[in-house]
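With one protein chain removed, the remaining protein chains of the complex are shown where they sit.
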Amino acid sequence: MQKVAIFGAAGYGGVELIRLLLAHPGVEITYLAGHTTVDEQLTDLYPSLLGCIDQRIEETSVDRAAAEADLLFSCLPHAVAAELVAEALDSGLRVIDFSADFRLKDASVYEKYYQPHPVPYLLAEAIYGLPELHREEIIPARLVAVPGCYPTGAILALAPAVQAELVEPHGIIVDAKAGVSGAGRSNLTLTTHFAEVNESLRAYNIATHRHGPEIDQELSALGQPVHVTFVPHLTPITRGILTTAYAALGEGILAEQVHGVYTDFYADEPFVQVLPAGQQPATKQVRGSNRGYVGLAVDSEANELIVTSVIDNLIKGLSGTALQCMNLMLGFAETAGLEAPAIWP
Amino acid sequence: MQKVAIFGAAGYGGVELIRLLLAHPGVEITYLAGHTTVDEQLTDLYPSLLGCIDQRIEETSVDRAAAEADLLFSCLPHAVAAELVAEALDSGLRVIDFSADFRLKDASVYEKYYQPHPVPYLLAEAIYGLPELHREEIIPARLVAVPGCYPTGAILALAPAVQAELVEPHGIIVDAKAGVSGAGRSNLTLTTHFAEVNESLRAYNIATHRHGPEIDQELSALGQPVHVTFVPHLTPITRGILTTAYAALGEGILAEQVHGVYTDFYADEPFVQVLPAGQQPATKQVRGSNRGYVGLAVDSEANELIVTSVIDNLIKGLSGTALQCMNLMLGFAETAGLEAPAIWP
Amino acid sequence: MQKVAIFGAAGYGGVELIRLLLAHPGVEITYLAGHTTVDEQLTDLYPSLLGCIDQRIEETSVDRAAAEADLLFSCLPHAVAAELVAEALDSGLRVIDFSADFRLKDASVYEKYYQPHPVPYLLAEAIYGLPELHREEIIPARLVAVPGCYPTGAILALAPAVQAELVEPHGIIVDAKAGVSGAGRSNLTLTTHFAEVNESLRAYNIATHRHGPEIDQELSALGQPVHVTFVPHLTPITRGILTTAYAALGEGILAEQVHGVYTDFYADEPFVQVLPAGQQPATKQVRGSNRGYVGLAVDSEANELIVTSVIDNLIKGLSGTALQCMNLMLGFAETAGLEAPAIWP
Partner (left out) sequence: MQKVAIFGAAGYGGVELIRLLLAHPGVEITYLAGHTTVDEQLTDLYPSLLGCIDQRIEETSVDRAAAEADLLFSCLPHAVAAELVAEALDSGLRVIDFSADFRLKDASVYEKYYQPHPVPYLLAEAIYGLPELHREEIIPARLVAVPGCYPTGAILALAPAVQAELVEPHGIIVDAKAGVSGAGRSNLTLTTHFAEVNESLRAYNIATHRHGPEIDQELSALGQPVHVTFVPHLTPITRGILTTAYAALGEGILAEQVHGVYTDFYADEPFVQVLPAGQQPATKQVRGSNRGYVGLAVDSEANELIVTSVIDNLIKGLSGTALQCMNLMLGFAETAGLEAPAIWP
């Protein structure tokens, strides 16, 4: 059994990681750390785990983590994460970081959307933890940055088309619809209040959301520079992101050709599957699973490609991808602990 | 008191119209007709009206309607509606039709999306019942076709920009998110089953939905020919449509200019309002009301205009607009019976 | 036009009252006061009212209220309300109070569930504002205490049976299921977090909820002393309370007899209706309306009466009943401004 520690264990990302790790055959959680929840029994916060785990949240200590574990999951928010991650690396731990602190390669872009970066020298080394794009780099990595949930949905929808230059690099649109759990557990605002959110739909942070530059960075790395118009929407579901991406098809590109490129791109991926022509995925299809599905359509009158993708924002969009990265880093089967299908209905 | 009759009274459109008419100061419902619900007490179908109305559903008869009323609301589905509407007009009734049968001007487009049109000679006369575009024509009309719910949301979002030629006519995208009540009451399918729909998001009928040509027709009538890529989505809310429209801004067009055009366009509209820059509407804001709100944003890096609009699909998207048309046709204040604000939360 | 002022205007109770008052033919809102929201435009907090009202929230001042209005609605929470209400009465205002401060007749019971009562001398004068029980006392009252939402549902379900002594006074059970809006808007906790509440059901405050003694007080006033076992449940709806009440039928009491007593009891009530035998109401039936419906059933094997009642917790359970009291106090038709049926679906 290999040993892992978790910082920020009591948030939705942390606890979803714990749920997944409980089903993992080769890993033991040796240390759970928190901030506002120190000394609490995890099951008092998450009674869904009653009878499954009997561990308390402890003070956050890099030394303890280094003594107890080989790999650290840092599920802390950005700004809080960066320096602790740097310390952890110095103590010899390998780190999988859930925050936005190590996703962007360019410190000035990070500064524009967040704040001055406290440890910019680590940006070059950090690997963007999307196995579908960076599998080989994740395997030996010391520091992996788990992608944002929206970027995961957007990149899965667009990467094949962008890489194969099937679409124009300009005017690409990502219209994403997400559930409320993306806001986390501790950050209570009117936008998470049931009475305000239920039975309502709303766009927010149009073209200013922090996940936009992540999408641009990863898609641009596949070929020509790409800027997408990114518009997130809040919808009354707990889990799930439906991404609808729009891009102008290159001249003479046919729908069948697009389908072929997508199925080839994902042919060997254990967790991403392209649906047959004419089918579109629903978020319920992935709720509780690490899978993602992609549906393709073409508006031939406008020569526009429409791609929809679905993920569970807390699994393929966060903790599941983190575990998939851990599997790669520690030499487990990539799918270990992640095979469970979605719960339907 | 003026007298109105309703065909198809027991569907969601019919009963919402009845609810609104109950609050109207100058109109009396003299005749409610149905098909599968004949002889049923309306309140047995809709117990929400208990104590508010005491009327039975009767057999559908144009003669009865002509004898009992001055104006007929036909809330029947397409295909069923057309010939009955033609008969009603022949009997001297003015008609407001909820179906798709008289919305499209071109019988061949109608045939492509529905079936051969049974009474194509009426298409030229029928007025597309969106007061924001066709107020003056509605006033004297014999036959008004209530717009589809999706087209209402899309047109409110795009008409000012298209008319003022602020945006490129090509590559316009309408990403619409709707509630389940749009599917009606009697048409039970898996896509209306709570356990299948709740906690799920899904695109459907991408670029093939019947409401697409309606949007194209009305926007094209404002200037240059326009084809929008229309993608509807099913979301787990009962009422409401959030439309997110995307269009490339013309060269040199500034965000402030766009805002000015929109506020001018809707300056005298009693039910449509443009939000201040930076604000986006939520569907909850209009649930239960005849209002629509429009929010504007620009992605300046992509020079892309993003417009969001919200309506209650059963009111501004159907029965409320129908009543607004009736007010125009019968000489009432346009807002009579329609002033109620949305219910929040 | 008579003039009213509102303290605590920006909470859910206040804004629902405002929505109802906007449709009232004889009343004008002259002054809206708040605490944390002072100087905000009401429509910035509640965009559903955009285009319907153009008023700002002002500082809370009893003098201003007395100068501007004849009647004050105090929508403040308990503890905050009591002394301001006392001052308002001293200034000559008549007051309708939304808090729990004047509902209980016995200051020691109040102290047990809340805190020492700051103005206990007013308890004897205050009228419990349920028109179905206290109509004649409300008409001339200076101070009316709006009943709690749970007590309204429970009393409507049980009052006829208790008054007519159809049921044993011991062992009565009130199992109430309520929506999340009852928690208010400003009090953000995990129990209002969409991701925690949605898709979940839970009992809370079993036999310790503050609304229990209110139910006991009002039912006991109808005859023999009654103590109900009161168990509230939180359910994932925004508005509505479904109350299921259980009581042992007296020997020889038949179902038809019960139905007769209930229909007689509510025969002249404008807003409460007993359903035909075998029918049970749904909360959707009252969402957005001031109505309440009562359904009756008997388990003859156990000789147990089961009564279900539904109300919209923010209307018949709060602001609607308050307005109904105002109508009585100011001499309007009791139903003025309250006729709107529920919104379905």
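When the chains are written out, they are named A, B and C in that same order, and each has its own residue count from 1.
The rule we apply is simple: a residue touches a chain if its C-beta (ideal position, glycine included) is under 8 Å from a C-beta of that chain, and two chains touch if they have at least 3 such contacts.
Note that the structure is predicted; figures quoted are calculated from it, not measured.
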{"item": "Of C:A69, C:I237 or C:M326, the one touching the omitted chain in the full complex", "value": "C:I237"}
{"item": "Residue of B:E199, B:E214 or B:E304 touching the missing chain in the full complex", "value": "B:E199"}
{"item": "Positions on subunit A where the hidden chain makes contact", "value": "12, 15, 19, 22-23, 46-52, 181, 185, 198-199, 238-239, 273, 275, 279, 281-282, 284-289, 291, 293, 339-345"}
{"item": "Residues belonging to subunit C that touch the chain removed from view", "value": "170-171, 173, 175, 177, 195-196, 198-204, 206-207, 227-229, 231, 233, 235-240, 242, 244, 246, 248, 280-285, 287, 295, 297-302, 304, 306, 308, 310, 345"}
{"item": "Contact set of subunit B toward the excluded chain (per top definition)", "value": "12, 179-181, 183, 185, 188-190, 192-199, 236-238"}
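The rule we apply is simple: only the chains that are shown with their structure count from here on.
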{"item": "Top chain pair, ranked by number of contacting C-beta pairs", "value": "A-B"}
{"item": "Distance between the centres, which are taken as Cα means, of subunit C and subunit A, whole angstrom", "value": "45"}
{"item": "Intercentroid distance (Cα basis), subunit B paired with subunit A, Å", "value": "39"}
{"item": "Where subunit B touches two or more other chains at once, by residue number", "value": "199, 238-239, 281-282, 284, 287, 345"}
